[in-house]
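With one protein chain removed, the remaining protein chains of the complex are shown where they sit.
So, chain A:
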Amino acid sequence: MDTNPKQLNELLEAEKQEFLTVMSHELRTPMTGVKGYLSMILDGDAGMISDDVKEYIAQAYVANDRLIRLVDRMMKTAAVQEGKIKFNIQKVDLVQNLIVLATDFQIPAKEKKLSLVYNKPVSPSGGPEGKIFVMADPDRLREVLLNLISNAIKFTSSGKVEISHRKINHYAVVDITDTGQGIKKEDQNRLFEIFNKTNLTLAGQEKGTGLGLFLARKLAEAQGGKVWLESSEVGKGSTFSAGFPVAN
């Protein structure tokens, strides 16, 4: 053997990364074929189909999309754990990002007849458009907030989802409060574990991948932020919070 343990370890690490990249590509390609052909049947490219067929194909399409999302998240999870995601930390306006997200999520909220309210901070001059600058990677920051807002909408069947701001020490905190069914005490500390199955107890809901909150927390922590469950009560709802260091 002319390879010492350190070199061997580096070699294995490099191979693992290569393996993940190739696997991701190899899995996505057939799933793209399934998605594409199913969508073409739904588009009517293969001729008229009955309503039953249309519904079954639509279900297969949704299931396949879930598989695509799962692969994406698994790859991202692996990349985060390996420290392979590069973070481009800069001064970002939290408010501007939340305005965009709150606007984007009006559609899914409306579909579920939920009201989505964003309580924007008041500017020092008393104007309505305050700004809150934090240090974060803009794309990853959005990903963390998007995950929390989309969860809140997904797991709330009536009432509202509210986004608001507060400050704790040198952290700008975003609270996302829902009127969903809340999370049982015994499930609360497993929420951020990888492949947590807490969401599988929700009957009739779109199932989660069990990776979203794990990933949100990891992504937040890797850029100096935090994600946590602030409070939750069964039958009343939950508040999830994300904090990022305030920019000077």
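The rule is simple: a contact is a pair of C-beta atoms (placed from the backbone, for glycine too) under 8 Å apart; a residue touches a chain by one contact, two chains touch by 3 or more; residues count from 1.
The criterion applied here is as follows: contacts and distances are computed from a predicted model.
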Protein name, per the UniProt record, of whichever chain is missing from view ("OmpR family response regulator", "Glutamyl-tRNA(Gln) amidotransferase subunit A", "Sugar ABC transporter integral membrane protein" or "Xanthine dehydrogenase molybdopterin binding subunit"): "OmpR family response regulator"
Residue, one of A:P5, A:G36, A:G83 or A:G235, that touches the chain absent here: A:G36
Chain A, residues in touch with the chain not shown (by the definition above): 21, 24-25, 28-33, 35-37, 39-40, 43, 45, 68, 72, 75, 79, 139
